[in-house]
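Excluded from the complex is one protein chain; the other protein chains are retained at their positions.
What follows is subunit A.
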Amino acid sequence: MPKLNFSAYDTKGFYDEMFDENQNIRPNYQLFAERLQKLSQKKLNTLQHATDRAQLSLGMTFNVYSDNQGIERILHLDIIPRIIGNSEWNQLEKGLQQRIKALNLFIQDIYNDQKVLKDKIIPKEMILSSVSYLKELEGFKPPKDIWCHITGSDLIKGGDGKYYVLEDNLRCPSGVSYMLENREILKRTFPELFEKLDVKPVYNYTHTLRDTLESLVDIDKPTVVVMTPGIYNSAYFEHSYLAQQMGAALVEGRDLVVKNDMVYMITTHGLQRVDVIYRRVDDDFIDPEVFNKKSLLGTPGLFRAYLKGHVVLVNAPGTGVVDDKAVYAYIPRIIKYYLGEDMILPNVKTYICDEESDCKYVIENIHNLVVKQTDASGGYGMLIGPKSTKKEQQEFITKIKAKPRNYIAQPMINLSRVPTIADNTIEGRHVDLRPYALYGDSIKIIPGALTRVALEKGSIVVNSSQGGGSKDTWVLNS
């Protein structure tokens, strides 16, 4: 059986995580490459196939929004891991901690003293006009002054080999269950490598999560629950997985009632008080009394109980304002303002269409830029200039002119690539990186991540809803 060889592997034009520009294997991939080269393509395909089956049997499936109910997909897991060396990771960790600390201070400020607005670091209208800014929270401080307990930032690595933060995701970042289950699966695929490579473990995530949630209240044995929109939500697997791993009840809005501004769940033995809710329901849907009146996913009165301090919501409502892509552009200044430090993890250069000179630039250079709608996510509402038609570009220009506040643009970044199994061969595919952070007593970055991979050749859209897959991410101890 012929063994795998990488002589035809193409690294031109992109940063490759496994090979340097001279086709030499990077140090962090050395052992893995040795292992890989002992395999035949056929054996590799067999291992990949076993992985697909394992995912089905674990029930790691999701429904895509546009699909009819009942169509389930797995998030394809490519078995070639993304491997990150120790020093590279340490830098990443510091950068994320800095960013989250600053953003938390920022959120507390804009709902309270608004110093950052008074000092004109960021235009007042930009914050107050954001659809994610919740006026109802003005003057409110959450328990322990923490707003963004759980973060899953999206990072990319450019052609220069540097990480950039693409999105901060302070609302309900998903995917952490894939990080955890991918690891379990890969441990079965390459058991001997884990022994030799000294990969940092991720298994304690759910323990740390539970500790983080409990740390928010001064109650002995608080009742912690996970709140899900229900079984048809695309991330339901994750909601039930986290609840089960934490030993918490998995509730839907209809399982909760609010009486005298206290939150209770309806059990077989009557009502039971709830102290902390890790809610995976968006702000707009958590309470039909205050927000979306038609929401059936929430619980009437929940927000009232929250404002009175009778229940903790995680993440806090109102954090979405940071996910506004126009606010993103100001984050370097936000970090400087609150911490007096320079940003460790850079942003991608961002043009704000709401600012006249930027807007002009965007319209003139739209064919070279990636244009994004400020309040959209999941790869929707986006134009990739170099890959778009003239007609599509014109449509976006019209939209930008009509509502400049709703658009930003960024230069096209050549996302780094990792070797990936494709049609009986191995080719480079573009990836991003989503590490997870927990903010309780301190800010902890879990040493691992969900690496999302654009499976289609040449594609840079890694979102699971648009043909993306995933990879396990190994952070090495040395």
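Assume a residue touches a chain if its C-beta (ideal position, glycine included) is under 8 Å from a C-beta of that chain, and two chains touch if they have at least 3 such contacts; residues count from 1.
Going forward, contacts and distances are computed from a predicted model.
Asks: Missing chain's UniProt protein name, "Amino acid ABC transporter membrane protein 1 (PAAT family)", "NADH-quinone oxidoreductase subunit J", "Alpha-E domain-containing protein" or "TerD family protein"?
Replies: "Alpha-E domain-containing protein"
Asks: Using the document's definition of touch, tell me which of A:127, A:202, A:251 or A:327 contacts the absent chain.
Replies: In the complete complex, the chain left out is touched by residue A:251.
Asks: Return the single residue from A:59, A:161, A:309 or A:386 that touches the missing chain.
Replies: Touches the omitted chain: A:59.
Asks: Of the listed residues A:243, A:359, A:460 or A:476, which contacts the missing chain in the full complex?
Replies: Checking each option in A:243, A:359, A:460 or A:476, the one touching the absent chain turns out to be A:243.
Asks: Per the definition of touch given earlier, which of A:268, A:357, A:398 or A:424 contacts the omitted chain?
Replies: From the options A:268, A:357, A:398 or A:424, the contact with the absent chain belongs to A:268.
Asks: For subunit A, enumerate the residues touching the unshown chain of the complex.
Replies: Those residues of subunit A that touch the unshown chain are 56-59, 226, 231, 236, 240-241, 243-244, 248-252, 254-255, 257, 265-268, 270-271.
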